[in-house]
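Moving on, here comes chain A:
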Amino acid sequence: MTETTSGFVYSVIEKLGRSTVKVIEEAGYTIVLLSESLFWIFLGRFYKQPVRLSSVFSQMISVGIAAAPIVFILSFAIGVMLAIQIIYNLRMFGAESQVVAGVALSVTREFGPLITGILVAGRTGSALSARIGTMQVNQEIDALRVMGINPVRYLVSPALLAMLIMVPILTFFSDMAGLLGGAVYTFFEIGLAFDAYAIQSMDILTINDVMQGLQKSVLFAAIIVMVGVTNGFSVVGGAEGVGRATTRSVVLSISYIVIADMVITYFLNR
Partner candidate 1 sequence: MNHTSITGRPAIEVKDLVTHYGSREILHGISLTINEGEIMIIMGGSGSGKSTFLRYILGLGTPTTGSIKLLDKDITKISSSEMLELRKNMGVSFQGGALLSSMTVGENIRLPLYEHQSQLNEQTMRIMSRMKLEVVNLGGFENFMPSQLSGGMIKRAAVARAIVMDPKLMFFDEPSAGLDPVVSAELDELILKLRDAMKMTIVVVTHELDSAFKIADRITVLDNGHILMTGTVEEVKNSTNDRIQSMLNRRPSNEEINADEYLQRLTGM
Partner candidate 2 sequence: MKYNTREDNGYTVIELDGEVDLSCSPEARKQILDCLSDGRHLLVDLSAVVYIDSSGVASLVEGYQMAKKKDLKFGLVSVSEAAMSVLQLARLDKVFPIHASVEERLQEDD
């Protein structure tokens, strides 16, 4: 009995040890990928291997423009929901008109970046992971390498650059959509006119509020890309492996986004 128990304990410890090593290994790999892709972005052209702008632009379009409608709809809905909840709460104190401040601050500081991050993780992060994973399985990555085309420069750098530019822009767009959602609901619920809502929002919001959200979104963009490409490059085992990597990259990047959000929000507001 004691033998099996200790055996069990050992195997648990062994598993724990192995997965810790794996996590550290993966984190190391991600850091290498990140530094390498930054290297190509900033120094590639001095080595006659520039990051192709055309590739950056096409990715910006697929990251940003194509995601805009869904970002708008979701952010608008979040704005409405926030207004509903806040008005419900404030009614207890008879302070419904304070809803403007509640919506404005929550949307710009928290929900805009968060909803955009989660959405882009699901859309672009998974696509990135699937694309690179498929290329890995089909030996396309090897083909790039033997042609003397660095896969990180060719695949990761443009994606990273495109995301670092587009996610903050999308986040700002999401902020606007969220505020609009709040304004629409507030108009119907307590009859506050749009222009009054807008003026009040402008009064309450400081540059810092909006910037805080945008700073977070830059970090989210980096998380999404790096988690996506790390999983993509690590694919083994054919189409099934690609599927696993894609799922894993979405789950991981959303988890990292939420946790990073909590940590950063804590420090930014001390």
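Rule of thumb we're sticking to: a contact is a pair of C-beta atoms (placed from the backbone, for glycine too) under 8 Å apart; a residue touches a chain by one contact, two chains touch by 3 or more; residues count from 1.
On the choice of candidates, all candidates are chains of the complex that A comes from, given by their letters.
In this text the structure is predicted, and so the values were computed from the model without any measurement.
Asks: Looking at chain A, find the partner in this complex that touches it; the options are 1 or 2.
Replies: Of the listed options 1 or 2, chain A touches just 1.
Asks: So in the complex, the part of chain A that touches candidate 1 is made up of which residues?
Replies: 47, 49, 131, 134-135, 138-140, 142-149
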